[in-house]
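All protein chains of the complex are present and in place, except for one that has been dropped.
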Amino acid sequence: MTSTDLAFWLCAVLAVASGVAVFVVDSMARATYALATSFVATGLAVLLLQQSYLGAVIVLMMVMEMAVMAVYMVMFMGMNPALMPMSMVHSHRWAIGVSVATFVTLGSGALLVPWPARRGSPPPDVTAALGRALMESHMLVMMTVGAVMVATIVVGVVLSSHRTRYDRFGDDLRHRDPADRGAR
Amino acid sequence: MPESSVLLGAAAVLAAVLALTWVTATGAAMGAGRGLVLAATDPWLETARLLRQRRRTTLRADVLLWRLSGWSLLPLAVLLVALVPWGPHVVVPTELGVVWANALDVVVWAAVWLLGWGANAVAGLVGGYRFLALALGYELPLMFALVAPAMAASSLDLAMIADAQSDLWFVVWMPVAFLAYLVGVLGFALHGPLAAPVGDEVAGGVLAELSGPDLLVARAGRHALLGAGAAVAVPLFLGGGSGPWLPDPAWVAVKAIILTALLSYAAGRLPRLRVPLLLGPAWVVLLPLVVLQDLVVGVVLL
Partner (left out) sequence: MTLETVLLVASALLSVGLYGALSQQVVVMVMMGLELMVAGVLLALGGLWWFLAPDPSGQVLMIVVLAAMTVEMATGFAVATVLHRRAGGDMTDMTAELHE
């Protein structure tokens, strides 16, 4: 077993174990950061598959996302940092049954399907090839993703903001109240 | 890579982090008004004091997350310094140095918030939440500022970015990116105007409930992160190891230490600002300026 195999199995075990831990641990912050650990392990596994840029980006994005998600968890569930058992599930056994069945189906598919041979070989500089693909042949993807991101920002702000600009600046949008800066 | 040079490189990185931490602590104290001799000896006296201080804990603290996050600030700074190329040598050779440096300073988000959360105390929680709000403000300008030198050098490798500055340092024609980068460094190092998460008005914020060795590594980590951010700025904006007379590694060290001293002194002089006061200008002024800077760099490259 080469060092790459060993590293991959470590990442794999860490990813699945911390994924399970998300739903088992006793505190919101632990659940969130268990998910972050799972994602970091997944990113490292992707890195071991020679996609260094995507692995690094997965690690970066997911840690940032989990840091923000932790705030939302606390906001909605209002639990304190002390550890207390929390298990809020419904139809628990049915969910376990479905997920085990899914794993068996997909796993047997992975093992039994006659996968074809590799087609082509990886480019010498994977990151540069990805960049060039995004900027040249797959520019439409780049533009669409950009527009979707802007739309998401607008959706997020519109849905969650409880003040409009008329609340902040007055009915004729002239009242620039310096006391308004920041918290309401 | 032969074993001895790996060990030598690791020892050099650790020595560099120690030196940068000391320079940061001295610079910040001098900025706040302390004389040079006192500012330089204070860190050692504090280290001795904190090593002997009794370790304290709080009621029902989340000890695992608390200790893990507090002790991880210093290793993050060490990893950042390990990415810096010392001339032709680099301890952690990678083609994606810029992305990994960015990933490391995002892990600081997790560390600082957990440090505040783990103590199960009000001051820490306030500090942690202040930090996340501030981080959302400085992180995007920082990421866009990292794009500028990478674009100009057509590479994400810190060694290649350093080599691409042989005729003109990037700081000269990318000043806005450099400024945004420095603001980001102050942000993830919790210094200067962006030190609200550890401010005195919240009794120390995320550092409030720490004591003894835990407080020592957290404060040292905070200073080390400023030094590490400055060290990463050397290949990004200040030309890497280029310079007359001295060999490249010496120039990297000199530039890093000078930038750390200046940055920490400025951070010591500037007041700590309220988070809401910083967020507006960060999103509405700094971010568009940095994007414009990237546009200028792109146009120059055409």
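The chains carry the letters A and B, assigned in the order they are written, with residues numbered from 1 in each.
Basically, a contact is a pair of C-beta atoms (placed from the backbone, for glycine too) under 8 Å apart; a residue touches a chain by one contact, two chains touch by 3 or more.
All values reported here derive from a predicted model rather than from experimental measurement.
Participant: Could you tell me which of the visible chains the hidden chain touches?
Facilitator: Taken over the complete structure, the missing chain's partners among displayed chains are A.
Participant: What is the set of chain A residues that contact the non-displayed chain in the whole complex?
Facilitator: 4-5, 8-9, 12, 15-16, 19-20, 22-23, 31-32, 35, 38-39, 42, 45-46, 48-51, 54, 57-58, 61, 65, 69, 72-73, 75-77, 88-92, 94-96, 98-100, 102-103, 106-107, 109-111, 115-116, 118-123, 126, 129-130, 132-134, 137-138, 141, 145, 148-149, 152-153, 155-160, 162
Rule of thumb we're sticking to: only the chains that are shown with their structure count from here on.
Participant: Applying the document's contact rule, which stretches of chain B touch chain A when the two form their complex?
Facilitator: Within the complex, chain B contacts chain A at residues 59-62, 64-65, 94-96, 99-100, 102-103, 106-107, 109-110, 113-114, 117-120, 125, 129, 132, 135-136, 139, 156, 274-277, 279-280.
Participant: List the residues on chain A that touch chain B in their complex, please.
Facilitator: Touch list, chain A to chain B: 27, 29-30, 33, 36, 52-53, 56-57, 59-60, 63-64, 66-68, 70-71, 80-83, 125, 127, 181-183.
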